[in-house]
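For this view, one protein chain was removed and the others were kept in their places.
Now for chain A:
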């Protein structure tokens, strides 16, 4: 609007009325102010009218030109309104074999980028992603391309597209040989525009983040927004591998004739000692959360189940804030009766572990490589048969390296790690057994060594220099058990039921237990057990 026409407009305005008491000058001032105000308002109104007219004309042209209006949009919430007989193809199955086929799929929008008349989308499904293209043409309109570019990240979309082969491999996607040319795209579930963390940042290796000055996501942020963090390719790989560990554990033991049992987690007396146990209120009294299925595994052996295993939660109220402690973790426990020597038990356990390692190596390479992309590490090495060293040998190796320790001292964590390096250097294995621990550092139910009372028939197993299993031949004689309990100053009343189970014939037996999260962490060469626990629990974390 021109200045002249504005002036004219102003002249046509009516002046407001004044009160009688004001002076001539005041009146004049007031009227000028009022005039200015009205002038401004008139300007505003004029501009608004202009804008509206423009928008109206644009919209009209938009509506006129949008021939693809039915081929995109936000769908109504899926409330099971209809049963569509439509097959949805998995992203991992998008290979050159499907070239030129028209397919439907449902995936998340990983990224969307508009470039002139085209919009490039990366559609993601778990560990797999594929490039998709919406281009202005006879199938897609400008408005459709704009819509696609504005879909928020992580939104779930249904896409109908033609699969096309590409000449140049698309390096940034898992499906490198094909690209989707989108015919129809509908948003099934929209994600809020501001994500608490960006997935690209969450999979960026720490080193790369520092070098290029790009963001990485710290552990606390990940754990606070676990649902989104678990969507990353690395997390998907880690937990699929963990599922594999459980599966291989069960399958290997079942083949060996073991029976899976379930043990109670609410118990009346602390099994491993009173210090690290959670108390729960139990009606009018209190009870404890089981620190291990130890006592019940053994009672099953006395009940003639011969060889048992159980997979279940273990609760340790240890106020340890370390990289390898959780207050709740999944315990994989084994217990078996043996014929004449507890080495039969060790052999069974090490064979199970080796089968697990082989199974992971042979069937989960994709997952291992995916994790290594973000967290590089050396591949896990093991020997067949498993290396078994005696405690005295280990002490000698440590002394040779300059460590000072007594014959009956327990191994501190730094010494365990050093021993791990020495064993790796000497024998080239990341997995080994340490046999014949000193009796003084083991629990009361450990069977003493028959030829040397200072030592015991007990063993620990290590992966990459960190302890993963503690086991032993158990005392199966009620009298000896009572003596050992008294020696350890344990209240006999509290363990009466346990001791009683050995009074009516008990076979010699032994076993051990591993922590699922720790085994996964060490197999993959990760450095914090929270990375292998889906919703970890530690002294500072109770949610999510």
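Keep in mind that, in the parts below, a residue touches a chain if its C-beta (ideal position, glycine included) is under 8 Å from a C-beta of that chain, and two chains touch if they have at least 3 such contacts; residues count from 1.
Just so it is clear, contacts and distances are computed from a predicted model.
Only one chain is not pictured, and the protein name UniProt records for it, out of "Very-long-chain (3R)-3-hydroxyacyl-CoA dehydratase", "Gamma-tubulin complex component 3", "GST C-terminal domain-containing protein" or "BHLH domain-containing protein", is "GST C-terminal domain-containing protein". For the options A:164, A:358, A:424 or A:494, the residue in contact with the chain missing from this view is A:424.
Only one residue in the set A:116, A:257, A:402 or A:450 touches the chain that does not appear here, and it is A:402.
Among A:137, A:264 or A:376, only A:376 touches the chain left out of the display. The chain not shown here touches chain A at positions 376-378, 400-402, 418, 421-422, 424-425.
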